[in-house]
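A single protein chain has been omitted; all remaining protein chains appear in their positions.
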Amino acid sequence: MSYNTFGHLFRVTTWGESHGPALGATVDGCPPGVALSEDRIQHWLDRRKPGQNRYTTQRREPDAVEILSGVYEGQTTGTPIQLMIRNTDQRSKDYGNIADTFRPGHADITYFQKYGLRDPRGGGRSSARETAARVAAGGVARAALSALLPDLRITGYMVQMGPHHIDRARFDAAEIERNPFWVPDAQAAEDWATALDQLRKQGNSVGAMIEVTAAGVPAGLGAPIYAKLDTDLATAMMSINAVKGVEIGAGLAAAGLTGTENADEIDMSESGPAYRSNQAGGILGGISTGQEIVVRFAVKPTSSITTPRASILRDGTPTEVVTKGRHDPCVGIRAVPVAEAMMACVLLDHLLLHRAQTGATGPLGRIGS
Amino acid sequence: MSYNTFGHLFRVTTWGESHGPALGATVDGCPPGVALSEDRIQHWLDRRKPGQNRYTTQRREPDAVEILSGVYEGQTTGTPIQLMIRNTDQRSKDYGNIADTFRPGHADITYFQKYGLRDPRGGGRSSARETAARVAAGGVARAALSALLPDLRITGYMVQMGPHHIDRARFDAAEIERNPFWVPDAQAAEDWATALDQLRKQGNSVGAMIEVTAAGVPAGLGAPIYAKLDTDLATAMMSINAVKGVEIGAGLAAAGLTGTENADEIDMSESGPAYRSNQAGGILGGISTGQEIVVRFAVKPTSSITTPRASILRDGTPTEVVTKGRHDPCVGIRAVPVAEAMMACVLLDHLLLHRAQTGATGPLGRIGS
Amino acid sequence: MSYNTFGHLFRVTTWGESHGPALGATVDGCPPGVALSEDRIQHWLDRRKPGQNRYTTQRREPDAVEILSGVYEGQTTGTPIQLMIRNTDQRSKDYGNIADTFRPGHADITYFQKYGLRDPRGGGRSSARETAARVAAGGVARAALSALLPDLRITGYMVQMGPHHIDRARFDAAEIERNPFWVPDAQAAEDWATALDQLRKQGNSVGAMIEVTAAGVPAGLGAPIYAKLDTDLATAMMSINAVKGVEIGAGLAAAGLTGTENADEIDMSESGPAYRSNQAGGILGGISTGQEIVVRFAVKPTSSITTPRASILRDGTPTEVVTKGRHDPCVGIRAVPVAEAMMACVLLDHLLLHRAQTGATGPLGRIGS
Partner (left out) sequence: MSYNTFGHLFRVTTWGESHGPALGATVDGCPPGVALSEDRIQHWLDRRKPGQNRYTTQRREPDAVEILSGVYEGQTTGTPIQLMIRNTDQRSKDYGNIADTFRPGHADITYFQKYGLRDPRGGGRSSARETAARVAAGGVARAALSALLPDLRITGYMVQMGPHHIDRARFDAAEIERNPFWVPDAQAAEDWATALDQLRKQGNSVGAMIEVTAAGVPAGLGAPIYAKLDTDLATAMMSINAVKGVEIGAGLAAAGLTGTENADEIDMSESGPAYRSNQAGGILGGISTGQEIVVRFAVKPTSSITTPRASILRDGTPTEVVTKGRHDPCVGIRAVPVAEAMMACVLLDHLLLHRAQTGATGPLGRIGS
């Protein structure tokens, strides 16, 4: 609704810049009585933390979350939860030069144009560091969901890095946590490592495609027309830095399908409707079907590269930009935990919305005798 | 924000079902003093109207808009504008049978599951007829924009129908209005007609990809993080019936690019920054660059086909569904005017947001001496 | 949130002007499965209808509500409910003169200043006719509440008209429906009739104080800090035309009390906490206590009087204004059904909010062993 707030009832407002004193998330609307601790949120932050391997920025920060409000004796009280992460590795330097230069492909030119000024330190508000706040907020959402939807499993992973795709025949979920790319394909993990090393040496970066799924979502979540579950998932993913496209289920490929190929036929099983396929990605008419929810999104390659690029200064003078510093050659890697966090936030939000309107946390209409 | 409302400041709430007495849009937040008449809105509705050629549903309705409030002596007063379109061609029949059957790929199963009941007449609220209300609201947005951004040009067109893509080398904007597919490629129009005739005879349907562009948008529109211009465009397009994916600029293809390929280099021109390419689709960091804004989205094939499909009844009994009636073989065709309307609504909304925060309707930060 | 929308989850957007084709309310967020018909809403509209006695405007309109969407076979479907009331008694005349004159105490000067133009017909959007839309929306809220809170009783009545107060010792709820003033005191009804006749002859008008109570509200509704139940009730009542003040429980008189006088002592009863007094008006810390909720608000006398008043024309020329036409000498009378409707909307909204966050429709914390 607002500029920096996400969600209808479970509302997350993130704040903070890359190199200010701290950043965080103000989380409002969390149910009371949810078991929550800093450790529990830290678990998710640690998965996103930079500097864990040679493929992510070498900025080294503990990204330690502090809960400043809303939790008492290990339980949420129903009041706002303030999550703060201090910035501890802001290398002090003169940003005067950077403040006058616009990096091609970067938001610094548009922030300047919009506001007439900007915080140039490390990208300021447009830095990917903002996503740490999302992961922390997602940790709160997961804590609430663990009681409300105990069977829920959210899984994010990379399916493409530049020209390299995973082989779905080799899909192995257990592999995801074993490699630095969150890729469910051991062979791809090996190949991508070689490819990314080479790119980094060339002073270049590369894009990525992330897929995030949610199993165990009951039918009935979502709302028609403008607060559709798929609309809100698209909103959530598109709001992540550097995302240029989002798709659900068959996604953009649906443009190439016929009606017979696209419509998932339905059988009846003991546990309710069973679909023969999942082109819908678990959502029909903006409302969950009970199938696995499947979202994919593309992350563009970071514009912070050491290859010189033509640009201009604030006064219009032509220049060449080479971005030094600690940057991720494939920023998409770190988007995986962020996508999982956004999925958690959207699902909790829609669970609360559904509960508000219907009093239920699952389908109100029962199919089968 | 709410279930059926779209927009931050220029807020559109659509209402109505396919076969109820009427449907429409409640438009709040329009600037005062905008020249507005029913004719002006009707112009846009007529472009979306069904039954205009053999490729859209043969339902024949005038889709005549009535302005019930908010306009006095041809000008908006700043108060809510109620736009009503009566449903005049609701063929009366017994919907009892349909009410118990779930069409594969259709929202009727999830609406029933969510609410425990539904309006089965013609798809009820999930019908594509809802988009008429969007087109009407878009007409209001365009009227306001014509004064605020006189150079704005919004253009929607199809770029893919099933396996058939346009040839960008043959792109001719003048062609768009000349064929029933809103396709900017005369040869494609001819080929697609043949292909679609064949599909319809087979009792099948097909998906489509729509592209909508906006030229003449000043730099500076948008907001960081959650109300990004691209996020809100994705929200707008994903909320249209049957849309399964949205992309901006390079879009999903950005996953396959390197940083050098993706970042649009910048030169200085007399009118400000000039970009050598537009992978960004006119948006960086959620804020417009001043380049052409480029959005694409995929519309799945309609599930209302005459080929029999396996499904179930409300009581769980297996059945076969054949959807008779008046349906579009390629519902994506009619999404073109809808996409233009949504683009207009989003741009006006962000213009108002930007004006609220900065007092300007364009960039606050000037580049160049 | 928006300019013409009220409510968090049960959201009402009213639209329409006094002398346009129609006015109404777009109601979004209503639970599905609520029994609803035009008759049921009409019942409440008829109580507000003008022209029923000599103390309200002689404008005679049926104020017949039409449900245009959101209801199927007598039940709400969970989608937006459009309620339309046609304006049938808009006497056609030349408003040119009125459009240039500003009535002292009336909104026509500020509407003109804000928007640069206005709809002068019968007060346009600022007319008390807008409250018909609220009463209709309140009818929807009541229908939903009758299932969710069957013991709820909302009662509105006048407690003061100009210098005349009711005698609380004579309070008789049964009297409310028997007199044109909705006053729970038979003697007052008689006295006020005489007083109001005299005022009208003098070409004058008079203010009023309304009290509205809600019994049967469970403890636990409300939210801390900004969406407090009392805050939202104050918002609801202050948004009614001509209201200049709102108070809860002891209200403004609380400024004159000591802590021992003000704090309601608590005993334990079989049904839970029992309070020895109700200075709180049923709300502590923004959350309902389970006691009767008590709200009062003052309605200023209408500015449409036949006594000449000094004013100016649009061009600044001094003038004298005498407002002829059909006006209520005590517009507060008709505010009674409006206040009840707003109470219903707020209570339903907070019930849904509470259910969203806690899963309950009453207190989560139980007092007593």
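Note that the chains take the letters A, B and C in the order they are written out, and that residue 1 is the start of every chain.
Note that in this section contacts are C-beta pairs under 8 Å (C-beta built on N, C-alpha and C of every residue); 3 or more make two chains touch, one makes a residue touch a chain.
Remember, it's a predicted structure, so these values are computed and weren't measured experimentally.
One of C:Ala35, C:Ala147, C:Ala173 or C:Leu257 touches the chain omitted from the figure, and that residue is C:Leu257. In the complete assembly, the contact with the undisplayed chain comes from A:Gly20, out of A:Gly20, A:Pro180 or A:Gly316.
Among C:Ser18, C:Thr213 or C:Ser288, only C:Ser288 touches the chain that is left out of the view. One chain is missing from the display, and on chain B it is touched by residues 1, 9, 29-33, 78-79, 224, 352-353, 355-359, 361, 364. Within the complete assembly, residues 1-6, 8, 14, 102-117, 125-126, 130, 160-163, 199, 204-209, 219-228, 230-231, 234-235, 238-239, 241, 244-268, 273, 276, 279-281, 283-290, 296, 298-305, 307, 309-312, 314-318, 332, 353-354, 357-358, 363-365, 367-369 of chain C touch the chain that is not shown. Counting over the whole complex, chain A has residues 1-5, 9, 11, 13-17, 20-24, 26, 28-29, 32-33, 66, 68-70, 72, 75, 77-82, 84, 114-119, 121, 124-125 touching the chain that is not drawn.
Here is the rule we use: only the chains that are shown with their structure count from here on.
Among the remaining chains, the Cα-based centre furthest from that of chain A is the centre of C.
Between chain B and chain C, the superposing rotation on Cα atoms measures out at 180°, rounded to the nearest 5. Two copies of one chain, chain A and chain C, form a contact in which over half of the residue numbers belong to both partners.
Here B is the chain whose Cα centre lies closest to the centre of all protein Cα atoms. With each centre defined as the average position of its C-alpha atoms, the distance from chain A to chain B rounds to 26 Å. Per-chain Cα centroids separate chain B from chain C by 38 Å.
Note on chain placement: the centre of chain A and the centre of chain C lie 45 Å apart, centres being C-alpha means. Each of residues 1-5, 14, 114-117, 125 in chain B touches at least two other chains.
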